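Just one protein chain is left out here, and the rest sit where they should.
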Amino acid sequence: MLYREAGDFKTTYREDNQTFPIRFDRIAYYTTVAAAFAVVPFFINDYWANAVFVPFLIYAIAALGLNILTGYAGQVSLGTGGFMAVGAYACYKLMTAFPEMSMVLNVLLAGLVTAGVGVLFGLPSLRIKGFYLAVATLAAQFFLVWLFNKVPWFYNNSASGQITAPERTFLGQFVTGAQTSASAKYLFCLAFVFVLALVARNLTRGTTGRKWMAIRDMDIAAEIIGVNPLTTKLSAFAVSSFYIGVAGALFFSVYLGAAEVGESFGIQKSFLILFMVIIGGLGSIFGSFAGAAFLVLLPVLLKNVLVGTLGWPTDLAAHIELMIVGALIIIFLIVEPHGLAQLWRLTKEKLRLWPFPH
Amino acid sequence: MFDAKPTPETQVETLLEVNNIEVIYNHVILVLKGVSLSVPKGGITALLGGNGAGKTTTLKAISNLLKSERGEVTKGSIVYRGEGIQDMAPADLVRKGVIQVMEGRHCFEHLTVEENLLTGAYTRTDGRAAIAADLEMVYEYFPRLRERRRSQAGYTSGGEQQMVAIGRALMSRPETILLDEPSMGLAPQLVEQIFEIVKAVNENEGVTFLLAEQNTNVALRYAHYGYILESGRVVMDGPAAALRENPDVKEFYLGMSDEGRKSFREVRSYRRRKRWLA
Amino acid sequence: MPDQLVYAMEVTLNGLMAGVMYSLVALGFVLIFKASGIFNYAQGVLALFAALTLVGLQQGQVPFAHLINAVFGTDLHHFGWHLPAVVAIALTAGVMVLMAIAVEKLVLKHLVNQAPIILFMATIGLAYFLEGFGDVMWGADIKKLDVGLPQGISETIESVTADWFGYGFFIDNLDIVATVVAVALVTALTVFSQYSKQGRALRAVADDHQAALSVGISLRFIWVLVWSIAGFVALVAGIMWGTKSGVQFSLSLIALKALPVLMLGGFTSIPGAIVGGLIIGVGEKLFEFSIGPMIGGATENWFAYMLALLFLVFRPQGLFGERIIERV
Amino acid sequence: MKDMSEGYVTADGRQIGGVLMEMKNITLRFGGVVAIKDISFDIRDGEIRAIIGPNGAGKSSMLNVISGFYVPTEGEVWFKGVRRGPMKPYQVARLGVARTFQNIALFDGMTVLDNIMTGRLTRMKAGLLSQALWYGAAEREEIAHREKVERIIDFLEIQNIRKTPVGRLPYGLKKRVELARALAAEPKLLLLDEPMAGMNVEEKEDMSRFILDLNDEFGTTIVLIEHDMGVVMDLSDRVVVMDYGRKIGDGPPEEVRNNQDVIDAYLGVAHD
Partner (left out) sequence: DLVVPNLSYRTGAYAANGIPYADGFNDYFTLLNERDGGIGGEIVQVPECETAYNTEKGVECYESTKGMGALAYNPLSTGITYQLIPKVTADGITLYTPGYGRTSAANGSVFEWVFNYPANYWDGASVAIKYLLDENGGDLAGKKVTLLYHNSAYGKEPIRTLQALSEKHGFELQAVPVDHPGQEQKSQWLQIRRDKPDYVLMWGWGVMNQVAIQEAVNIRYPMDHFIGIWWSGSENDVKPAGDGANGYKALTMHGTGMDYPIYADIQKYVVDAGKAAGAGDMVGTVLYSRGMYAAMVIAEAIRKGQEIHGTSAVNAAQVRDGFENLEITEERMAELGLPQFGPPFAASCTDHGGPGAAMIQQWDAAAGTWNSITGFIAPDDAVLDPLVAEDSAAFAAENNITPRCQ
């Protein structure tokens, strides 16, 4: 009897439009946010921050970005790694060129730069569709990685081509570099996630989101009812790339601290983030989080269980971990092809009906 | 006009029997709430009902295509020639002689019209000559298809695609055809023609038909027996002739009142129905 | 003749050969895509798995030795036989058929009628699984694959071209073998898919799973069939690439070289796979040869994709792909 | 034809205005297939104009030409007295042309409400930033348009499925939602491609009522393709008959019904 919408009437369209129309959801959401901001920072240590929370938050941003492009606007992209690299290198150049600039500004500007690059590589989407486009975005992926690897200006001529994040502060706290505390890292990323998720939610429930989804579901019909495919697709590329750029900037500066383009932003990253989006649920904000959590946490968890608890040799554990992750992906898809978000939705639908079967 | 043969009241073999089935989509959406039908061998049985009544779902439950839509028969049984067929693969069912023409055409877009027709003969083993003869037969029925035989099906008009879908089913030399809205989108002449074909096939080849139709008027003219479905339940059934005379059916499905057909312009208010549902 | 031109000719020839090697991998993708609309991400891993199995069988490795040893404390390694190449290849082909059956039973069967991206994701899951499985089964060390294919410079061609141009061209014998094999495969597969009943059924399945079911095409059979063929193609690709570089994890990454080939040729065209391969092979090699040195080299990866992208802008379905039907 | 530029009065006494759209000598070819062959006709302000013809006659293609999705191989399209240059479909939509599709083209992943809201996209102007923050213009606009859409939802009686994803709906309801989406655009010219296919008589009656009310209340001009002769004869003011891409008849329903060419090509028997 916990989960009911009955008796939860809306009297205005404004109320009906809110993100969580059901009271229970609303409460759960506020509790989560409050806990994330006010409780977790006090308990977080280096391990939880660096191995779990920070990567989860950053991947969530990237997944949100890709979900906007792929899940909402229907443009399959495998260039995510490359776009993250743009964010990372833009951030690096900004950090080193303007040491006094606020880190928040650095990250946001890096996002904007990425948005520009994203629009450029989004242009072919006007002609190329479906998996063909996916493969075409790989051109962006490989070219960008090559570019950052080749042109010394991007890595300030360092001998190896590695970029290392200098120390920067925000509100007097270190947020990058060796002296950053676990909670500062976490909060810095969390703030970005919080705002960006809200923005994503707002964009996707409004006009822009509907345009994106219309193009996704049936581009021809969308165009006939008045959606301009050019601006719509490019806006999706821009917004999505912005998110991914921010994620790349944070990934490099806050999380890793140093990066090499081929290793950190290679094609594997593109795939990983696409997995997150699909596993989580295409076209779902919650799904982006769920997918990121799943793919960040699962390997860590499996490793801890197989090696830590069961004491298996690491290589055997790693191979079996691969098998388990693969099998789980397949099982999840079979159980619910539309991702964890849909699974969650169905569970709620069942709860709502409970104790009646239908 | 009303030229359907009266159903022989003598004992005919029941070919297909649906007993009280319940269908749920996606584990939560209950669509059929206990539907029972029986389809006699060599007959034309019509399944009537408004939008969303569950006609398509019933047909898919029989042909076992539900699984691919995440739907599931949770109760009841479906028996074909005395054999439970719920767990049979659709392909095996086609081999047994039951084929479905799906609603909304479902042509293979990238195949040509002729290739589409030939896929209908996929399960056949009686040789190229027999298949070629049947292809010829389908072209006789639908001359328009002969003209477009080399076009990709995706580029043919809606009506042409409907012809392809029906022709394709005929190509499998079935014993029973489940026809889902064959008249949808066809020109009036063609609707008559298609039902004439149904009738001819039924009479000449002894093929049994179960057809879901919105076009009650035509359907009841050609069918022998009818079921009326509303919101996932059978609300009425009877010989076609009887149904045609039923005043409710007349008013709500045939659009006739006592004074004959009413003009669509004369309809002054929207009607809501579901009256006879308790 | 000016040197640069002769060199360019040599590069072109080698590009063609390299392209054929890419085509071998691309072929597997095409088959599965054609038959089910599935973009099979696991194709590269399939090649790796096939090659691993081939080497393992040939050298009589005990499968799962590491796991068994870890669990039971035994010390198993080899059965102590060494199979002739032909036998090992035949056995491996059998394993690939088993794998196809398993994939159908455990994965595809449950995903009938799902969106392409979902099926794509499922093949990713499969790729993960097979990668881990292959490692557990045969170990992650480098293995030398030797089924008796010739390798190294072709002396004949070298001496003939030396006579003609005053510069002996380098052509790898292995590439020549690969070309012959690829041409044979492409011919056979084209004939199969274009002119046989199963071929037609295969294309029908790709268009509409449900409709295919409704006319009595057994998806299960079709899928087992194409996955078996794709497994066999993967085996061929695995043999060629494995001979070249040894068998180990990186073998699965050759899939990435096949993607531009695939999209340039068209996802659904078997001849497209080979033509695409040739264009990509020549294009990337010539670019690396002519422009590469000026901009720092290592351009092949992205250039292949850029080239494909260029083609796609003019033909969004690839060179030989089926027209994308746009109607309302 | 030109003499009617100031309009005419229908049998039931409605005043029809001047020419809204004129198709002049339209020809459309796809490779070897000639879908439309040199057809001219006009559509007048406020009328219900039907297009009928056998399957494959080119009716839907004609609608596609009107809505800008197909570019005619030859011929001119005039709208509101101006010749329409080459235009993208979305630009045509912005001129006030909306339509429904023969093979339902709803956005399956979206709810009914969102689908209908897409009909209003051309009218929504809030900037990206305002939308991102869901504050000010964006929110006001959203609510204002939602009110309009709710009126359409009431009008078409689809309140109870407002939040259902359209993919799950049965065929007939989808048709209705599609109509709602087209209505939401408050079009000047509404193109309906077989809106009643797959409906039973009762539902057709409802749909007819919607169309008539629409025409009455908002003065929307309607182009209707339909195979149900009863509907066509009862609703339309004038009918164009096509056959194999040619025009074989054009005029009021009674006239067309008795045209021998039309009977031969399409009707088969004279309909009552």
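A, B, C and D are the chain letters, set down in written order, and residue numbers restart from 1 in every chain.
Everything below uses one rule, namely that a contact is a pair of C-beta atoms (placed from the backbone, for glycine too) under 8 Å apart; a residue touches a chain by one contact, two chains touch by 3 or more.
As the structure is a prediction and not an experimental result, all values here were calculated from the model.
Partners of the chain left out, restricted to shown chains and counted across the full complex, are A, C. Check A:P41, A:G130 or A:G262 against the missing chain and you find that the one touching it is A:G262. Checked against the full complex, the candidates A:A28, A:A51 or A:V335 give a single residue touching the omitted chain, namely A:A51. By the touch criterion stated above, the residues of chain A touching the omitted chain are 46-47, 50-51, 55, 96, 146, 149, 158-162, 164-167, 177-179, 255-260, 262-264, 266, 299-300, 303-304, 307, 313-315, 317-319, 322. In the full complex, chain C touches the hidden chain at residues 7, 10-11, 14-15, 17-18, 21, 69, 73, 77, 135, 140-142, 144, 151-153, 170, 172, 241, 244-246, 248-251, 253-254, 257, 284-285, 288-289, 292, 296-298, 300-301.
The rule is short, and it goes like this: only the chains that are shown with their structure count from here on.
Looking at B-D and A-B, the interface holding more C-beta pairs in contact is that of B-D. Chain centres here are Cα averages; for chain C and chain D they lie 50 Å apart. Separating the CA-averaged centres of chain B and chain C is a span of 45 Å.
The residues of chain B that reach two or more other chains are 29, 155, listed in rising order.
In chain C, the residues that reach two or more other chains under the touch definition are 327-328. Chain contacts in this assembly form a complete graph, since each chain touches every other chain. Those residues of chain C whose C-beta lies close enough to touch chain A in the complex are 39, 66-67, 70, 106-107, 110-111, 114-118, 120-122, 124-133, 135-136, 140, 256, 259-260, 262-263, 267, 295-296, 298-299, 301-302, 305-306, 308-309, 312-313, 316-318, 324, 326-328. Those residues of chain D that touch chain A in the shared complex are 67-69, 88-90, 92-94, 98-99, 101, 105-110, 114, 117-119, 121-122, 124, 126, 128, 131-134, 138-139, 141-143, 146-147, 150, 181-182, 185. By the touch rule above, chain A contacts chain D in their complex via residues 12-14, 17, 199, 202-203, 205-208, 210-211, 213-214, 216-218, 220-229, 235, 239, 283.
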